[in-house]
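One structure follows; several queries about it will come next.
Shown here: the complex without one of its protein chains, the others still in place.
For reference, chains read A and B in written order, and residue numbers begin at 1 within each chain.
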Amino acid sequence: MIVGDLAAGELRRRLRGSGLRVRIGPVVAEVRSPFGVVESAMAMHYAAHHVATHAEFADFHVAVSPPFGPRRWIKRQSLFHFNGNVAFLPLAATQAFALLEWGLNWCISSHCHQFLIVHAAVLERDGKALILPAPPGSGKSTLCGALVACGWRLFSDELALIEPNGDRLIALPRPISLKNESIATIAGFWPDAAMSPVVHETAKGSVAYVRPPATSVRLAGRPAGPGWIVLPQYVKNAPTELSSLSRCEAFMRLVDNAFNYNVHGRAGFDTLADLVAASRCFRFRYGGDLQEAVRVFDALAAAP
Amino acid sequence: MHDDPMWCPVAPDAVAWREWEGEVVLYNHATGDTHHLDPFGGSVMLSLLRHPGGIRMRALLQEISAGFETEPIAQLAGDIERVLADLARLHLAVRTTA
Partner (left out) sequence: MSGDPAPGILFEALRDIDRLGAAYRDWESLIRQARAADLLGTLAVRLATRDLLGHVPAAPRAHLTGALYRCRAQEAAVRREVEAVRGILQPLRIPVILLKGAAYVMAELPPARGRMFSDVDILVPRDALPAVESTLMLGGYATTHPHPYDQRYYRRWRHELPPMQHVKRMTIIDVHHTIVADISGVHVDTAALFAAAVPLAAVPGMHVLAPVDMVLHSATHLFRNEDLTHGYRDLVDLDALLGRFGADPAFWSALPARASQLGLGRPLYYALHWTSRMFGTVAPAPVTAAVAAHAPPAGRRWLMEKLVERALRPDARHAATLWARRAMYVRGHWLKMPMPLLAWHLTVKAFRRDEPSALP
């Protein structure tokens, strides 16, 4: 059963009671929240995700709820809880869903050490993974949105999960987070995108989420092998350019963006090295022409 | 007598490396650090790793000059010494008194 199949009121009942258990790729998260904004966001973005029963093992138990005390009612705040403990400082209640998503990123990147986890967007075509490791501001999320709009399968917009010994990438389809100008750009490029209302004045500016395509969610169990590693760079109005990237540099970029490289020690080095050796590595600069950007990546996928 | 110091890689068993397009990336479990070496630094480091028991400066110079034929020997020696000093600072190489 998927979240979208839940009877009217059942989603709310679970979120406010015993918890809504959702399968997201390799993990099951149990989510609780009394906030209406979280309920409607879950209904929109996780509609295609499988509901897990309480008999199945849940990996993370999270909650987003108001604090005790005056901020429960006045200038309402939201707090993120993991396993019963508050994890971060409070945010305004309007940002409760963003807080949930950031909290889930933190849970996965801090605890899923069965994978090597790199801060990168990952997409799939023909069984091969396109990895876009990049710090914020590089245009990674905009590119990710555009590629998904044009048929690339979404693995994740933030977290590359790499299996050591084999270098398969594991999908973790979740809503794509867009910030600031990126929101309008994607709304224009992908008019059919299911986008939740923009939330303003977060620590990262304005934030909106795009629902992952149902096929990406449905095929989440299918891993991908190494394909391409591309470092994106957004430079306003610059011409689109794909250029070569040395493997050593691609490797170091993955190391710099890995959450748990140190945890894996030498095995981490070997995993990333094998991945780089089996991938084609590029630098990609683009200035906002998303059509052309997608054409470049489609051509990469079509090349022998 | 001319000084011909011996250089050893530190903890060769703790090191994993890959070479692509002449450059080298290297992981040192003894320090937990990961390094990216350019072709020259990489070739010096790989020479050391080929001689875990140590290699004398003169022999090292001979090995490296085979790959960088265009450089005059005196300059090459100076460059090698600079790289070795860097590697020592990174706890990748150590000069012994043997």
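The rule is simple: contacts are C-beta pairs under 8 Å (C-beta built on N, C-alpha and C of every residue); 3 or more make two chains touch, one makes a residue touch a chain.
Keep in mind the model is a prediction, meaning the values are calculated, not measured.
Of the listed positions A:Gly84, A:Gly188 or A:Pro304, the one in contact with the omitted chain in the full complex is A:Gly84. Residues of chain A that touch the chain left out of the display are 17-19, 28, 30, 54, 56-59, 61, 83-85, 87-89, 102, 105-106, 111-114, 203, 262-265. If you put the missing chain back, the residues of chain B touching it would be 29-32.
In the analysis below, only the chains that are shown with their structure count from here on.
Chain geometry summary: the mean Cα position of chain A and that of chain B are 42 Å apart. Across the complex, chain B is touched by residues 246-249, 251-252, 255, 261-262, 265-266, 269-270, 273, 276-277 of chain A.
Here chain B touches chain A in the complex through residues 16, 18, 20-21, 23-25, 27, 29, 32, 34, 36, going by the rule given at the top.
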